[in-house]
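I have a structure I would like to understand better, so I am pasting it below and will then ask my questions one at a time.
Every protein chain but one is kept in place in this view of the complex.
Just so it is clear, A and B label the chains in written order, and each chain counts residues from 1 on its own.
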Amino acid sequence: MIKFTTFGLLFFLALSIPVGIVLFLLAFGIDTFYSPFPLMRGLGQVVWSSSNSATLIAIPFFVLLGEILVRCGVATRTYAALNKWVSWLPGGLIHANIATATLFSATSGSSVATAATVATVAMPQAEKLNYDPRLFSGAIAAGGTLGILIPPSINLIVYGFLTESSIPQLFLAGLLPGILMALGFMLATVILCMIKPSLGGPRQLYSISEKLSSLGDLLPILGLFGVIVGTIYAGWATPTEAAAVGVAMALVIAAQQRALNMELLLQSLRGAIRTTSMVMLVVVGAYVLNYVLTAAGVSRALQTLLRGLDMTPLATLFVIILIYIVLGFFIETLSLMVATIPIIVPIIVDLGYDKIWFGILMIILVEMALITPPVGLNLYVVQSARKSGKFSDVMVGCIPYALIMLLMVGMLIVVPQLALYLPSTL
Amino acid sequence: MMRVIDLLKRINDGVALMAGLSLLACVTLILVEIVVRQLGMPLGGTDEISGYVMAITTSWGVAYALTERAHVRIDLLRTKCLPVGKALMDCVAILALAGTAITVAWRGWPVLSKTLATGAKANTALETPLWIPQVLWWSGWVWFAVSAILIAAASLLLLYQRRYDDVNEIAGMGDEL
Partner (left out) sequence: AEELSVVGSWSGLPLHKQYEAPFWTDKVSKATDGEITATLTTHDQMGIGGGDVFRMLGDGVFDVGMTVADYAVSDSVALESLDVPLLAMDADTAKKMVEAARPMVDEIYEKVFNAKVLGIAPYPPQVVFCNAEIKSLNDLKGKKIRASGRMTAKLLDALGAESVNVSFGEVSGALQRGVVDCAVTGAGSGYSAGWWEVSTHLLPIPLGGWDPVVTAVNMDKWKSLSATAQEKLQTAVTTELEAPAWESAQGALQNDIACLTGEGECKGGESHKMVWVKATDADTKMARDVLIKDVLPDWAKRAGGDWAQRWNDSVGKVVGVEIPK
């Protein structure tokens, strides 16, 4: 049954059947061949109950918010402002890419959206200033992944939803590792560009007054982050409600930028429904597959297998991390999470690890999956914004940042407090 | 045939806008709830309504994502194929999708029919009669199935006519974004 599931998954995916549909097909297959229950009689009930969720509505809200911000021109201005502050470092504009990605991560729930935003505003500059495309685009693809680690985060919402852990706690837990990782990305850039200056571009120096006058352009994004996170931790709103507040605030920002019109609103709504439905087909499919896997005993079989290895908790953890890295090459991230959480998290909890902590660890591994070929959505997003050049440029450019991610995983294992300190102060 | 699919696209665009507007309505409702809660007079029930909006938005939105070719597909093998191979894979994919959509719509009916039979109401103080959100939810999946069947039929016809570019146009892969 495990073989059937694995091969079926790879085979259907290779056929280019939509990922969400593949999950349904596997569920049908397992039900037909292996299940002692006539599970499909309950299919409708599972589909209804999994999508009837006030927690998940935060997904369209955060997507909508991002759509509005990109379309109203805030992204471009933020990039220009950050450029003035950070591109004196060795590596130049590459730091602006990372900083913009970090800042947008604080308002966007999705890594793909973050990478797309930064790529749209940064790519024209790269060509103008004649940057080495590799590190430049790698920094966008990798920086964009921070979108799901720094709150708000759609993936953390899904993790909290599936493991019944507190979403505000998960959000807080992601903040410090997110900032550390952004700093790590910049440090790696500085080191690489000091060793080999041709990897970066010209360092750009701006006067203090230029820097100060650009600060105004950062206000919308910082304000938005403050409102979203502030309402949650002031106890005024749940994460879902904060997302709704964020949407309203984004509309206010668009109006203040004099960009709010019917066209912008309708385009943003279309974009939000498109992305949300795409994500939700995968989430619902994963929910159905999980229902079938558990009922048919696959999850228990896998758990027994892992427990039967009879290793120390740390060794088991390493095996699990390895599994995620390998699966991360091939599987789209949300599917990767929803398909594995119900199996892996109970084992992790059994081993005595913290659920919130593991959520953050898993998110970093999922971020890595976003920039590892062949299935790495952020690679494609950046490549499609480049319009020319080799795909492998982006891939190679991501390698140093992927190493920083591994380093971060190691640091989290050694110092769990990096994730757990902030939630404990709540 | 292409005209039917064009019409379908336009209808689904309307569907997306309706779904989007219901999201905005939900945003408004939540904002009102937050404000009146601070004033000590909560409405209650916004969570419950948000859940219904999510279920309904999802079930109707999947059809829009379908005509927009937005559902994620892995194109590792597909990119290496000739146009005829691509068109074949697109047909396989849309047939699988149509089959799934039909199954979900078919298996979704008992949920609604049981609710109608028992007069089920939400297990909350609001006591929403569940048939209302479930009718809207179920009809979304039915529409998804209808859209998928139309696109599948059109794709097979176009494949038979060897119009591979047109197959790609209606059932291929959109931009990665």
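As a convention for this text, contacts are C-beta pairs under 8 Å (C-beta built on N, C-alpha and C of every residue); 3 or more make two chains touch, one makes a residue touch a chain.
Fair warning: this is a prediction, and the values are worked out from it, not measured in the lab.
Novice: By the document's own contact criterion, which visible chains does the hidden chain reach in the full complex?
Specialist: A, B
Novice: With the missing chain put back, one of A:17, A:46, A:81 or A:121 would touch it. Which one?
Specialist: Answer from the full complex: A:46 touches the omitted chain.
Novice: Considering the complete complex, identify which of A:111, A:153 or A:169 is in touch with the unshown chain.
Specialist: Only one of A:111, A:153 or A:169 touches the chain omitted from view, namely A:169.
Novice: Looking beyond the chains shown, say which of A:287, A:324, A:357 or A:380 touches the absent one.
Specialist: A:287
Novice: Given the full complex, what residues of chain B touch the hidden partner chain?
Specialist: Chain B touches the chain not shown through residues 40, 42, 44, 47-48, 110-111, 114-115, 118, 120-125, 127, 130.
Novice: Since one chain has been left out of the picture, which residues of chain A touch it in the full complex?
Specialist: 36-39, 41-42, 45-46, 49, 55, 160, 163-169, 233-235, 238, 287, 290-291, 294-295, 297, 299, 342, 426
We take it that only the chains that are shown with their structure count from here on.
Novice: Could you put a whole-Å number on the gap between the CA centroids of chain A and chain B?
Specialist: From the centre of chain A to the centre of chain B is 23 Å.
Novice: Which bits of chain A are touching chain B when the two form their complex?
Specialist: Interface residues on the chain A side: 12-21, 24-25, 28, 40-41, 43-45, 47-48, 51-54, 56-57, 60-61, 64, 112, 116, 231, 236-237, 240-241, 244-245, 247-248, 266, 268-270, 272-278, 280-282, 284, 332, 374-375, 377, 380-381, 384.
Novice: What residues on chain B touch chain A, complex-wise?
Specialist: On the chain B side, the touching residues are 13, 16-17, 19-21, 23-24, 26-27, 30-31, 33-34, 37-38, 46-48, 50-55, 57-59, 61-62, 64-65, 68, 70-78, 89-90, 92-93, 96-97, 100, 103-104, 107-111, 133-134, 137, 141, 173, 175-177.
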